[in-house]
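Every protein chain but one is kept in place in this view of the complex.
Chain IDs A and B follow the sequence of writing; residue 1 opens each chain.
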Amino acid sequence: MTYTRFTVDSSTPSLWRVTFTNPPINLIDSMMIGELGELFAEVERNQGPAVLVFDSADPDYFLAHYDITAADRSLVDSLPPGPTGFHPWIDLLVRLSKLPAVTISAIRGRARGAGSEFVLACDIRFASRERAVLGQPEVGFGAMPGAGPVSWLPRLVGRGRAFEILLGGEDFYGELAERYGYVNRAIPDDEFETFVDHFVRRVSMFDRQALADIKHFVNKVSLPDDEEFPPQIDAFWEAAARPAMQARTAKAFEEGLQQRSDVELRLGEYVEQFTETVRPLRAETQRRVRADSPKGSGSRGGASTDLWANNKD
Amino acid sequence: MTYTRFTVDSSTPSLWRVTFTNPPINLIDSMMIGELGELFAEVERNQGPAVLVFDSADPDYFLAHYDITAADRSLVDSLPPGPTGFHPWIDLLVRLSKLPAVTISAIRGRARGAGSEFVLACDIRFASRERAVLGQPEVGFGAMPGAGPVSWLPRLVGRGRAFEILLGGEDFYGELAERYGYVNRAIPDDEFETFVDHFVRRVSMFDRQALADIKHFVNKVSLPDDEEFPPQIDAFWEAAARPAMQARTAKAFEEGLQQRSDVELRLGEYVEQFTETVRPLRAETQRRVRADSPKGSGSRGGASTDLWANNKD
Partner (left out) sequence: MTYTRFTVDSSTPSLWRVTFTNPPINLIDSMMIGELGELFAEVERNQGPAVLVFDSADPDYFLAHYDITAADRSLVDSLPPGPTGFHPWIDLLVRLSKLPAVTISAIRGRARGAGSEFVLACDIRFASRERAVLGQPEVGFGAMPGAGPVSWLPRLVGRGRAFEILLGGEDFYGELAERYGYVNRAIPDDEFETFVDHFVRRVSMFDRQALADIKHFVNKVSLPDDEEFPPQIDAFWEAAARPAMQARTAKAFEEGLQQRSDVELRLGEYVEQFTETVRPLRAETQRRVRADSPKGSGSRGGASTDLWANNKD
């Protein structure tokens, strides 16, 4: 199979390297979700690697975030339902967290929003000390992250730091991400490749059954229940339907969102500006919207037609 | 409403600042418990702020600890039962942990015993690197902490460090408190105010519903069950009824407890001395008391009449 959003180096059968390459900033779009679904199916067929490592061809962006243009949103909705029956993005992450391979994110550049959700669903997260930037800026747009961070982060970094990451929406650079336990380690960038290469090759040489046993037993005491996720994405779709979020998103696109821009480099700082812009309208519009919007279905998201409409295209 | 134990700055409607000011050392007394109950009721009415930040007017004491004079103990017992039906102090902390506002402790100075219990029930804890001191010295007086630390700390810092904090009863200064995850971060004191101010203003500008959603979902996976708390305070009242604890407390008062004293500045060190004093008597008295003392009721504490009697007044 040929992939367009990433390359797969499977020259070592026990160790596959997935390198994201979706210019300009490695957005997670419908095509990438579909292709990752294909890739995971290959791995699930159990003829795959012992270790699956994810990295990026772009040193500034690991996975910037979800492509939030309305056009792409519709494409995601048109993807065939995944094995779990959940929304395609949730489906993908649940499967990622249970793959019969050790999954490792080697994070250089930004991994925010859905990019952070992706690395949280991996078994292990290594970060470049100077280049990695993680965060969940959704709160700055008016939503809570919809695909897992409220499940993963409290268990990983503790309740207090999970609240700070999720409620503050700030950027977490490598060193602080390590102190908080958001990533396993932050490694100096000039040693990063050597460190990751050694670790993944090492693990890939170990006994497959031993690796599988460890994953099985650690999952038993630390994997969130699948049922935690659908209500999260419902809450996200509700937020996305609120005028406040649409206004903030529109403002962000004006400033350069989804482009190779300063906004994307320092999104954690910029979200404050988007908030200030739309603040006067907030209280009223929100109240109205909350009353009107019906609960989403839990599997596909609610009213999808008006989400982030006309933001970019 | 006028408060006497703290001031409330609500000039920014979305961001209320509560500044503890109860000289000489910001003890948590019956009046403060009552007043905090009133304040929380205001916030619960949902006309309150998005963010509630707690700080102290005294750079040496955030909240020193519970006022353990017998006279004040009786006053706490005479407070009307709170909404949860638990002991007033447990009731207050359970409500604090569930407030419909983001709660942040900005810790400068000592937060020991009940002061530590208070900050543990907040969503986020920021500490001054040089000035914050946290700890649970109860074990040094002969009791386990009765209002939450045995629930919060293992989940926050892991079982091993929770044991060290609770069994050792030592003082944890800012930097070590951060390394253990007892606080979110320890910030250099000269940057502390700027850092906290920026964070709380930022969060207070975000969408109320998004903040509420995050709190709801993080609580679902990280909030202790209410029923964990009452047996803890029962165990505390049992300890308080033992002669050993009364002897240690008496000794501590002689040395300057509850005053602006070296004992209060370095309580974590002093508890060893109190123990040595009463040690010869310990084994016998304890055994007798254990046999005599009936189990407490779980909501109000057991036999209250002889607790810390005549310690100070």
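Basically, a residue touches a chain if its C-beta (ideal position, glycine included) is under 8 Å from a C-beta of that chain, and two chains touch if they have at least 3 such contacts.
What you see is a predicted model, and the numbers here were worked out from it, not measured in a lab.
Undergrad: Which of these, B:T69, B:S116 or B:T275, touches the one chain of the complex that we don't see?
TA: Candidates B:T69, B:S116 or B:T275; residue touching the omitted chain: B:T275.
Undergrad: Among B:V18, B:I124 or B:V139, which residue is in contact with the omitted chain in the full complex?
TA: Of the listed residues, the one touching the omitted chain is B:V139.
Undergrad: If I consider the whole complex, including the chain that's not displayed, which of A:V139, A:V203 or A:V263 touches that chain?
TA: From the options A:V139, A:V203 or A:V263, the contact with the absent chain belongs to A:V203.
Undergrad: Given that one chain is not shown, which residue among A:L96, A:L211 or A:A241 touches it?
TA: For the chain that is not drawn, the touching residue is A:L211.
Undergrad: Please give every residue of chain B in contact with the chain that is not shown.
TA: 138-140, 142-144, 150-151, 153-155, 158-164, 166-169, 179, 181, 224, 228, 231-232, 235, 239, 242, 244-245, 272, 275-276, 279, 282, 286, 290
Undergrad: So that we can see where the missing chain sits, which residues of chain A does it touch?
TA: 102, 123-125, 155-157, 178, 181, 183-184, 199, 202-203, 205-211, 213-215, 217-218, 220-223
The rule we apply is simple: only the chains that are shown with their structure count from here on.
Undergrad: Please work out the Cα centroid separation of chain A and chain B, and write it as a whole number of Å.
TA: Spacing between the chain centres: roughly 37 Å.
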